[in-house]
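For this depiction, one protein chain was excluded, whereas all remaining protein chains were kept in their positions.
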Amino acid sequence: MAKMNMLQAINNALDLAMAKDDSVLCFGEDVGHFGGVFRATSKLQEKYGRERCFNTPLTEQGIAGFANGMAAQGMKPVAEIQFADYIFPAFDQIVNETAKFRYRSGNEFNVGGLVFRTPYGGGIAGGHYHSQSPEAYFAHTPGLQVIVPRDPYQAKGLLLAAINSPDPVIFFEPKRLYRASVGEVPEAYYELPIGKAEVVQEGSDLTLLAWGAQMEIVQKAADMASEKDGISCEIIDLRSILPWDVDTVVESVLKTGRLVINHEAPLTGGFAGEIAATIQQQCFLHLESPIERVCGLDVPYPLALEKEYIADHLKTYEAIVRSMNF
Amino acid sequence: MAKMNMLQAINNALDLAMAKDDSVLCFGEDVGHFGGVFRATSKLQEKYGRERCFNTPLTEQGIAGFANGMAAQGMKPVAEIQFADYIFPAFDQIVNETAKFRYRSGNEFNVGGLVFRTPYGGGIAGGHYHSQSPEAYFAHTPGLQVIVPRDPYQAKGLLLAAINSPDPVIFFEPKRLYRASVGEVPEAYYELPIGKAEVVQEGSDLTLLAWGAQMEIVQKAADMASEKDGISCEIIDLRSILPWDVDTVVESVLKTGRLVINHEAPLTGGFAGEIAATIQQQCFLHLESPIERVCGLDVPYPLALEKEYIADHLKTYEAIVRSMNF
Amino acid sequence: MTNPNNATNTTVHSAEFISGHALSIPTLRLLKDDGTLYDGAQEPELDKATALKMYDTMVFTRVLDERMLAAQRQGRISFYMQCLGEEAAIVGSAAALDDKDMIMAQYREQGALRYRGFSLEQFMNQLFSNEKDLGKGRQMPVHYGSKDIYYMTVSSPLGTQIPQASGYAYAQRLRGLSNVTLCYFGEGAASEGDFHAGLNMAAVHKAPVLFFCRNNGYAISTPANEQFVGDGIACRGVGYGIKTMRVDGADILAVYQATKMAREQALASNEPILLESMAYRLGAHSSSDDPSGYRSKEEEDEWRKNDPISRFRLWLINKGWLDDAADTEQTSQLRQEILDALKVAEKVAKPGIEHMITDVYAEPTQQLQQQLNELKAHIKKYPDAYPVTAGRID
Partner (left out) sequence: MTNPNNATNTTVHSAEFISGHALSIPTLRLLKDDGTLYDGAQEPELDKATALKMYDTMVFTRVLDERMLAAQRQGRISFYMQCLGEEAAIVGSAAALDDKDMIMAQYREQGALRYRGFSLEQFMNQLFSNEKDLGKGRQMPVHYGSKDIYYMTVSSPLGTQIPQASGYAYAQRLRGLSNVTLCYFGEGAASEGDFHAGLNMAAVHKAPVLFFCRNNGYAISTPANEQFVGDGIACRGVGYGIKTMRVDGADILAVYQATKMAREQALASNEPILLESMAYRLGAHSSSDDPSGYRSKEEEDEWRKNDPISRFRLWLINKGWLDDAADTEQTSQLRQEILDALKVAEKVAKPGIEHMITDVYAEPTQQLQQQLNELKAHIKKYPDAYPVTAGRID
């Protein structure tokens, strides 16, 4: 075990994957010598050479297309999109190509092994072009796996699983936690399961669901509800947005009868909608109150009013209380 | 009044808009002399000249970028994306630019007047690149208006409203109905309201919600339920996906206590999730059964198995019965 | 002063524009219309067997196209796209490759598939989306692909294969393979952002890819002069620092020669090459299109004279490699074979319902499995509504 922040855990995962398998490559804007604007690929070029870790020209659609071709050849490209806000020029390559590669060819070709890593989320005074949480756009796309880790341990294990997955993965990294989240991480290779949620705190009154950087926030809200009102929250980290672990959530809600979902992205069309729709259907007779969604407002991510915009612990706490008092 | 099919109604709307206002322009791939691959812009170049109706080079991101710039200058560009499946190269221009133009500039600049028209949906043996229904991708994007008409009358009135809207619009045209849907359409200029759903059939037992080409299908299912089981469905055409008319749906569900939503796009992350999440919250104590979603499967739109894939009237009928018998 | 801007470092002191047409690129042509070589033209090295295989492949393409367009008109298949007028461009370039060079096509390159050995049955199974289709009946007709013959499955979105080809070729180089990737695309598709991204990345990262632009004058109804203003597509090569050649796409010897040279150069120095084929899309864009609305019969007739097959045929006859009568006989035999194969393929069952969910992921997810189960139960309840699959559900 070693103490690592999330960037170090990611860097460590990439390092292990590249050491283990020659076909793993890392590239993206400023990813090479510089190690990426957040330094997630630090020292990898030094260690594995310019052909396996390199800068690309400034073109996200090119990066994604290049990665698709490389993966189709059998390589395992780990492509970085500098900010999730800049993944949209690559949207066609990801949604029409990456996601459909295996299906459209009848399994003649596939791009398993391909991972897009990209920092997402707000809370860093980034305004609407350095703060977006676009996971829902990808979650509507069969063929992709979408993952969001919450801490260094999760980031390393899930990233290694992503690189080893036979299916392409979008790996969203909560940049607010890059340096802020520090924890014990095994130094050796390990994987955590894709498609499995994790119950991070058991509870009996209400299920509280989130992912990524919001896990901290819902934990804080749960603590507040516990201290102030004696409410016992069961907290679930969804971890995989696609495919998502319906069973774990259903099981919890069957027990608690209440569900509050929190995410950073705007409410309308966000992934909380999918979860709420599924859960109301599967747990209809067990729900004691409406499923609550605590999300970003339906506006582009603001700057000066960021604090007001965020789905913070107070808003979450209020939703918990509302749900309990329904 | 004149009998028109949907293409004629759209062509007529464009013609009226261009005649009325010099700043309205139509362009896109093959839109000029040829009149578009579906002939929606037929004769417009002849009538209004090559500068107001023209072919563009084959680049959706270029078309969208060009349209953004033009609209920012004060023009009203009506840009055609040849198939909705090919809108993704323009995703960045639409989601990061069009949608945020007014907000990010504090209203110094805006792209109101901009309309993206694009044929969407399946049922035409088009496989996964000529059949997609991508409305949910855009519905998660504050700043856009998203509209889907169900017949020629609606198409004309909503398209004219879109061109006249102070906000940018994505206008999805159900290509399966282009020639198949025929109806009486007023020859003069008229607009239908954006953001308002329409109750197309009153009923008391269950609310049935859809949009675009699926309206036919849910009508058929409702007829079947009425004939076979005496079930009275209230049918709503959502028409605007963003912003959507929560009040009309809530009002209906408060009355019927049951809701079945149908859309063509895959289930997971589709817009039915948003609707179900909102309605379970607002109508919690009035729901007599879980909200049902009848949607495409979570796979790329297939070809040989298209019939099996589609959210057809039989699947919808089954959901109605399931909901009633819950 | 160093020059970090990565550009020419000469200075002038009076302002002048570089013309937008400063570079004018000639077209390589070896064969005259009468099947003889131009003065000074050198014949590429080509043995008889290869030359005849090239010829047979062109003829196969031509006859298949005729037959299948007719089948589309009869409502037997839903859609079709011909190669008419561009057969030499496709077959000549495919023939210049190694069997393990990857081919990434747009959609109009059936000749390359055939040259690689895609069987008549394989063509038919794809066109009829039956259960024997390698693509499992999931894509529209002409979206062929086969791993065995290194032919990437065609995807409709235009231009997407261009940066993919760069990535594929980069991977080939890293693996130490002596293979290139050949990437076909139209002059229309070259307007997509992916073209720019793909060529630039290949140049910067030294990927041995041959970018083969089929400039055939039209993108559906849009003529080339509404697609771009520059000197064709070839002149863009210099914008990426990529070696470039323009070639008469109706002259199979020229295409073969240019592609051979390009392949050697690409492998020798790990670099991409841009080739532009100048030919004419003689047929409609697709079976859904009618060109009479956007171009004249005179224009078409003019170009019909420029037939790539007859030009090569004359060369083969001149060489004494082809017998006129035997060839005619062989072609009519081929027609019959195609008809027979068509009749077989159209009777083959459609893919089973389980293939609704296979290949979305390597293994179907639990949700997909559940969606399939529900679908099966539904079909069993309404078998008449789903005749293609109803009888075959366990």
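Each chain gets a letter, A, B and C, in the order it is written, and its residues are counted from 1.
In this text, a contact is a pair of C-beta atoms (placed from the backbone, for glycine too) under 8 Å apart; a residue touches a chain by one contact, two chains touch by 3 or more.
Model, not experiment: these values are computed from the prediction.
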*Among the chains present, which touch the one that was left out?*
A, B, C
*With respect to the chain omitted from the figure, which of B:12, B:45 or B:68 is a touching residue?*
B:68
*Contacting the left-out chain in the complete assembly, out of C:118, C:185 or C:228*: C:228
*Could you tell me which of A:61, A:118, A:145 or A:240 touches the chain that is not displayed?*
A:61
*For subunit B, which residues touch the unseen chain?*
25, 51-52, 54, 56-57, 59, 61-62, 64-75, 77, 89, 92-93, 96-97, 100, 102-110, 112, 142-143, 145, 166-167, 195, 243, 246-247
*Contacts of subunit A with the absent chain, listed as residue ranges*: 29-30, 32-34, 37, 54-55, 57-62, 85-86, 88-89, 125-130, 267-268, 297-300, 302-305, 307-309, 312, 314-315, 318
*In the complete complex, which positions of subunit C touch the hidden chain?*
1-2, 4-30, 37-42, 187, 191-197, 200, 203-204, 215-218, 223-246, 248, 254, 257-258, 261, 265, 273, 276, 278, 280, 299, 302-303, 306
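Just so we're on the same page, only the chains that are shown with their structure count from here on.
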*What's the chain with its C-alpha centre farthest out from subunit C?*
A
_Distance from subunit B to subunit A - Cα centre to Cα centre, in angstrom_ = 30
*asked:* Using mean CA coordinates as chain centres, what's the gap between subunit A and subunit C in Å?
replied: 39
*Can you check how far apart subunit B and subunit C are, centre to centre, with Cα atoms defining each centre and the answer in Å?*
35
*Enumerate the residues of subunit B that touch no fewer than two other chains.*
61, 85, 88-89, 128-129, 268, 298-300
*Mind pulling the subunit C residues that touch 2 or more other chains?*
136, 138-139, 143, 155, 157, 193-194, 360, 365, 367
